[in-house]
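Now for chain A:
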Amino acid sequence: MAVIVKKVELNWVDRTYVIPVAMGMFITMKHFLKQLFTRSRKRFTVQYPDWKREPAPGYRGLHELKRFEDGAIKCVACFMCAEACPARCITIEADEFGDLNRTQGFQEKRPAVFKIDMLRCIYCGMCEEACPKDAIWLRSDYEQASYDRLSMQFGKWDLMNTYAERDGKARITQDPTPTVPRPPLQS
Partner candidate 1 sequence: MQPTMCATASILHGSLQGYVLVALLLFVIGLFIVLSRRSVLIQFMGVELMLNAANVALLAFARHWNGDVQGTVFYLFIIAVAACEAAVGLALVVGLFRHRQTTDSDRADALKL
Partner candidate 2 sequence: MITPWMNAHLLTFLVFAPFIWGVLLMLFPERQAPLVKLLAILGATGILAIAAVQLLRAQPDVLGRVAVERFHWFSAVGIPVEYHLSVDGLNIWLVILTVFLVPLTMLGTWHSLSHKAGTALALFLMLESGMLGALVAQDLLLFYLFWEAMLLPMYFLIGVWGGSERRYAATKFMLFTLSGSLLWLVALLYMAGKAGSFSPAVMAQAAAALPGSAQNLLFLAFAVAFAIKVPLFPLHTWLPDAHTEAPTAGSVILAGVLLKLGSYGFLRFAIPIFPDAALHFAKPMAALSVIAIVYGALVAMMQTDIKKLVAYSSVSHMGFVMLGIASMTLIGTQGAMLQMLNHGISTGALFLLVGMIYDRAHTRRIADFGGVATKMPVFTAFFLIVTLSSIGLPLTNGFAGEFLILNGTYLSGFGWGRAMACVATLGVLLSAAYMLWMVKRVFWGPANPDPESGTAHLHADLNLREIAVMLPLVALIFWMGIHPSTFLAHSEAHVARALVQAQAPAPRGAAVLPEVK
Partner candidate 3 sequence: MELLARILHISPQTFWMIAKVIIVFAGPLTLAAILTWVERRGSAMIQDRIGPNRALLFGRWRLLGLPQLAADGIKFFMKEDLVAEEANNTLFWLAPLMAFVPAMMGFAVIPFGRDFTEAGRTYSLSLLDPGNGMGMLYPMAIGAVAVYGILTASWSSNNKWSILGGMRASAQMVSYEIGMSLAVIAIFMTTGGYDPHQIVAAQAKTWNVFPHIFGFLVFFTCMFAETNRLPFDFAEGESEIVAGFHTEYGSMKFALLQLSEYVHMVTAAALIVTLYFGGWQIPGMAHPPVLLSIGAFVVKWVFFCWVFIWIRWTIPRFRFDQLMFLGWKVMLPLSMGNLLVHAYFMHRWG
Partner candidate 4 sequence: MSMSAGELSAILPLLIPALGACLLPLAALDKDQETVKWVRGAMFFMALFCLAGGFFYVTRLWATGAQPSYGALHMDRIGQYAGIFVMVAAALAVLQLWDHLHQEGWVKGETLSLLLFSVVGMILFASAGNLILLFLGLELLSVPLYALTATVRLRARAFEGGMKYFLTGAVAASCFLMGSVLLYGVTSSLDLAVIGRALGAPRPDPLALAGAALVLMGFLFKISAVPFHQWTPDVYEAAPHPISGFMSVATKGVAVLAFMRVLGAGVPAPGSLRIQSALAVVAMATLILGNLAALAQTNIKRMLAYSSISHAGYILLGLVAGTPAAYSGVLFYLLAYLAMNMGAFGILTALGLVGDRTTFDQVKGLGWKRPDLAIAVTLCMLSLAGIPPLAGFYGKYMIFKELILQGHVSMAVVGVLASLVSVYYYLRLPVALFLEKPSEKAEREAAERPAIKAPLAGAALLVCGVLVVAMGLFPGTVYKVFALRVVENAFHFVR
């Protein structure tokens, strides 16, 4: 969908810049004066910590690592997200659990470590796009700030638990034994 940009031809009055600038200044002054005599509560500004806006549905906030109903992580440590990440902020260490193969369908791996460096992350959503298991989602949480760098390193449990409360799930701190059969891999 190409946008056709029309080249603006300036006439000589415009090219002196003086009158257009004066007009522009007049406009800005109008805004200024209007704001000057408007009470701050009536302005458009959302006064953030006090008021918060619900992000739009497509908003890409903090990641969540999805889990199955039995609480086991959906991620299969395929490294696709890590590869896709332009900021190289995802660190994964895979963990094999072959003996549970039958209950797990064909899944053989899960992340032992899944770490996102939130100082690096640019919230582009590429990991979400890349994930074959829909295991990683970018959701609405945008308030991540901390006083040190270390606490911006989000680990596997942080990522799984961030939205737990909001979604009504339990916080977990270790991989549960899978009980529910997994859907087979699409070829």
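Candidate selection criterion: all candidates are chains of the complex that A comes from, given by their letters.
Going forward, a residue touches a chain if its C-beta (ideal position, glycine included) is under 8 Å from a C-beta of that chain, and two chains touch if they have at least 3 such contacts; residues count from 1.
Here the structure is a predicted model, which is why all the values come from computation and not from measurement.
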item	value
Selected neighbour of chain A [touch, this complex] from 1, 2, 3 or 4	3
Residue ranges of chain A in contact with candidate 3 within the complex	17-18, 21, 24-25, 27-29, 31-32, 34-36, 40, 43-45, 47, 49
